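My questions all concern the structure below.
Note that this complex is displayed minus one protein chain, with the remaining chains in position.
Chains here go by letter, A and B, matching the order in which they are written, and residues are numbered from 1 within each.
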Amino acid sequence: MQTTIVTAKTVSTSTDIALSARSVSAWYGAKQAIRGVSLDFIKNSITAIMGPSGCGKTTFLRCLNRIHESALTARTSGEVLLDGVNIYDPEVNPVVTRRRIGMVFQRPNPFPTMSILENVIAGPRYTGMTKDPRELREIAEDALRRAAVYDEVADKLNSPALALSGGQQQRLCIARALALQPDVLLMDEPTSALDPLSTLKIEELMERLAADVTVIIVTHNLQQAARISHYTGFMLGDENRVGSVVEFGPTERIFTHPKDSRTEDYITGRFG
Amino acid sequence: MSIELDSPRSVATASGRLSQRALTTRQAIADRLFRISLVAATLVFVAIIGGLFVELVQGSWDSIVAFGPAFLWSSEWNPVTNHFGALPFIFGTVVSSAIAIAVAGVVGISAAVFLAEFAPRAVARPISFLIELLAAVPSVVFGLWGLFVLAPILGHVADPFLQRYFGFLPIFSGTIYGIGLLTAGLLLALMIVPTVAAIARDLILAVPNELREASISLGATRWETATRVVLPSARAGILGACVLALGRALGETIAVTMVIGNRPAISASLFAPAYTLSSVIANEFTEATSSLYLSALLELGLILFIISVAVNGIARLMMWSMLRAQGRRP
Partner (left out) sequence: MIAGDRLGSSRRVAGLAGVVLTGFCSALAAGLLILLLGYVVVQGWSAINPSFITQLPHPVGVSGGGVANGIVGTVIVVGLATLISVPIGVLTGLYLAVYGRGIAAELVRFLAEVLSGVPSIAIGLFAYTILVKPFAHFSALSAAFAFAVLMLPLMIRTSEEAVRGVPTSIREGALALGLPDYGGVMHVVLPAARPLIVTGLLLSIARVTGETAPLLFTAFGSQFWEVNPTNPMAVLALQIFTYAISPYDDWHRQAWGGALLLILAVLVLNIGARIALAGRTKKF
């Protein structure tokens, strides 16, 4: 059986959609968390997914790199197309998929036993991209620069990652994801555990990242969505707390002329 | 098979950067070897336990065939005539362990209540530490101490005292040797006190504070709260801890062998020497002259194995059921 699917990026050159979710539903055990979410993510743009807590936005994000299914009893249905290839196809290996779709978590999670440098090169090194120390070092420096943390850690690359401040740790985690040169970067409320200054630094670097990475960020912070994203999706849970998309469009339109009254209620602060 | 592998052709045709995203053959093999070795190790572990049971049954088969179930209630143990029965050893094991759990239960649970409910931290911590350390002392050291310190004290002081005032009871009658059932039981009690005390203390500490506050607010004293509210709500688990400790006592070998007197007789007196399943194996196994003798000893081991599995299974079930009952509460 030949599986050229994952690496066949050229298939979809005609479109500028990097990632496309088609009626994605997800469950934890018997409890459904999201229902029929369909969204397209434009290549090299920033898409924000916002909504009140418990609306399933994080669950949806976790379906996009198939990390949702790593939880006990978790289950997914629907399709997610990466360059036109469904990553839920039985022939696609989720492990390999995750190397093209990076992820940054809500709380910084540097590997506790590794140094700063080891954290950044963990991806390229242990996925077998390269073993050459010089090359790894170059990858690390490049990734740390792109994550706007290089200047702060350049002279202590070999000290423990946990010695960094929270904001630095989070940018280190961004660098760790970037070191694999992913096409898509998923960010799950990446600044919710950080102070305003660190938040600002991460928002600035996201704008630069969008030059060659498709960024999808989950946030419950309206201002953040409005500030940084090109497109915005608004998710809401129904009476059974099953989340679905209410409205999706260019950020400017969503925030100035929402079509759905629930979106308008949310952005004007009437609930959530 | 090749689902996880990229075929060579696809690697060759895809762009260099992307091809490195796929699992290399080496990685796929390493990952598979990793899973296989985990499963293999687990199977080895299961096989060891299976082998343990099978070997004990196989080794005792001659004896099982020769004596049948009567082995359990026959009290004759005579290597010369090749007649073997387990009753004296079952008796000694049960009685010494019963003494042990009776004493260790009272002392251990009391200590747990004190450490969890009343003692200030500065007192509770060092005492807890000492009691946990007690669990680490090797059994042969307990035996040594039992033989040279505990047995003489009991033989010269405690046993005569008991006989003088309670000698009308059969259990305190007869000749005093110092070593015997009572000594073995008390030494065992000391050995299993840490098990009871440590687990019971943790269970008591796990009782929600609201229960205590509710009881105090109803006007109960701290002592009444501890004995009528806190202890009952941890009862199932503490009982489980006692059964677990009982299991330890039933299987304990070396310390008991050193102080029980090693005589295969059933006597009403707790002062009399006796024998346990484990100590007869310890003493006679390397001297067993006939294959039937050896087989009978192995059958004693099998009985011990079955008893300990049953007792431990019950203890685990009791503690599980308590934890689950607690988990259901919000």
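We take it that a residue touches a chain if its C-beta (ideal position, glycine included) is under 8 Å from a C-beta of that chain, and two chains touch if they have at least 3 such contacts.
It should be emphasised that the depicted structure is a prediction, and the values quoted were computed from it without experimental measurement.
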Selected residue (touches chain absent from view) among A:Leu39, A:Ile67 or A:Ile116: A:Ile67
Candidates B:Val107, B:Ala158, B:Ile171 or B:Leu323 - the one touching the absent chain: B:Val107
Touching residues on chain B - with respect to the absent chain: 21, 23, 27-28, 30-31, 33-35, 37-42, 44-46, 48-49, 51-52, 55-56, 58-59, 106-108, 110-111, 113-115, 118-119, 126-127, 130-131, 133-134, 136-145, 147-149, 190, 193-194, 197, 221-224, 226-227, 244, 247-248, 250-254, 258, 278, 281-282, 285-286, 298, 301-302, 304-305, 308-309, 311-313, 315-316
Chain A residues touching the omitted chain (full complex): 65, 67, 70, 72, 95-100, 102-103, 105, 107, 109-114, 122-123, 126-127, 162, 173, 176-177, 180
